[in-house]
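The following block contains the structure, expressed as structure tokens.
Excerpt of the complex: some chains, original placement.
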């Protein structure tokens, strides 16, 4: 896979990515998109979300700090995104932690055509209907084969499914990719998962004709930047700052040398 | 213009600046005010915004992630600010992106005496009634002469108008200032525009008798700090951290050597 070509497309098209996201990492979601030279816009008022999605190239929904009102805005914007034909990426953040989250995820998934469902292993397992052991928004233990979970959910929901972790799994259009870039320090920083979702939205907005590859390429670029940022890094505070710097400075040479994306049968 | 005298006034008076702002850059708005040794306070509940504005020296309104409810709180606090006679600074963030934003801007401008309207070129052009091409919250192309737009809107609304960009334009009280400090890296960081608004609120709160000069001086100080922060800077993450440091460490010598504020006829 020519990962760099996907990054180039993002840099050239600079997609406008409409977010309805959580209040914890909203700045980070915006900044990671901007660091990829694209345009983030955050807007959640029911009176304007349809208009905002209508001028965007992708819609990112993240239920991290969901309320009934914000989910209603998500539904309105998702309908507008579907009418325009732009991809919707849904981060099922905290799925399984409360019945309310599970119910709202189901409403969002049943009510619109979602292009990418993204979560950690226990969140996606929950969305796939498996019993899971969650702990708030951190991944719990999942005994099932994650590749099978992703493939089967992808088929059932007719969408791309992304499971993030030390190894990311991307299943969509009958294809399966694994991404092995990244660094353990990512688990010490709040928001690395949310930012991954915004990156997927950015790449899907730039390359909507090829969502599974775009998602894998976006994760790969983001995680190569994380590898650079982790070098000689003192902790999560330094890492965060350097992550934005390294995304902004991603180079072709770096990506070609470091990309660890595998296509699986 | 003795820019440093304005900074000294801020450092001595340490104004309390009440904000009703967006959820993306709310920390950054507070931190930039505090870095100037003033006191930020963020409060948006309708039950308390009047009381909070009544103990403040300035009110900053930013519609970045507006909702109908939050705009109602803005109206209440604006009325209280007007009763007390403290300046109100309005950031028309995203004006032109949706009809909802345009309508809410009009309601805020028509319902209270706003001291400073601040936006990028396309936002201010929109507020001035021109047709513009926006892209979310980033500046679109504007063909009109920005000085004329600012002067004419300033006269019509009887307020100070600030258009930020590579060159900032400040029009008010029949005067026109341009500020040429700053650095291109500012466009790669989310929130530099929001922080500029909070800086203007801080300076207007400390020097309310001279709003256009206070706005120009505040922008100049903030942007000189940005120039310092940009030196040997690896990207937007490092830049953000250093920006707060450099604002906290602004020195008279620096300001006198670097200030690029012109008074125009």
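Order as written gives the chain letters A and B; numbering starts at 1 within each chain.
Simple rule for what comes next: a residue touches a chain if its C-beta (ideal position, glycine included) is under 8 Å from a C-beta of that chain, and two chains touch if they have at least 3 such contacts.
As the structure is a prediction and not an experimental result, all values here were calculated from the model.
**Q** Start from the 2 shown copies and tell me what the total comes to for the whole assembly.
**A** Total copy number for the complex in this file: 3.
The rule is simple: only the chains that are shown with their structure count from here on.
**Q** What is the distance in Å between the mean C-alpha positions of chain A and chain B?
**A** That pair's centroid distance is 33 Å.
**Q** Can you list the chain B residues touching chain A in their complex?
**A** Spelled out, the residues of chain B in touch with chain A are 22-25, 27-28, 64-68, 94, 97-101, 135-138, 188-191, 234-238, 240-241.
**Q** Would you mind writing out the residues of chain A in touch with chain B in their complex?
**A** Residue list for chain A touching chain B: 16, 18, 23, 26-27, 30-31, 34-35, 39-45, 47-48, 51-52, 55-56, 240-249.
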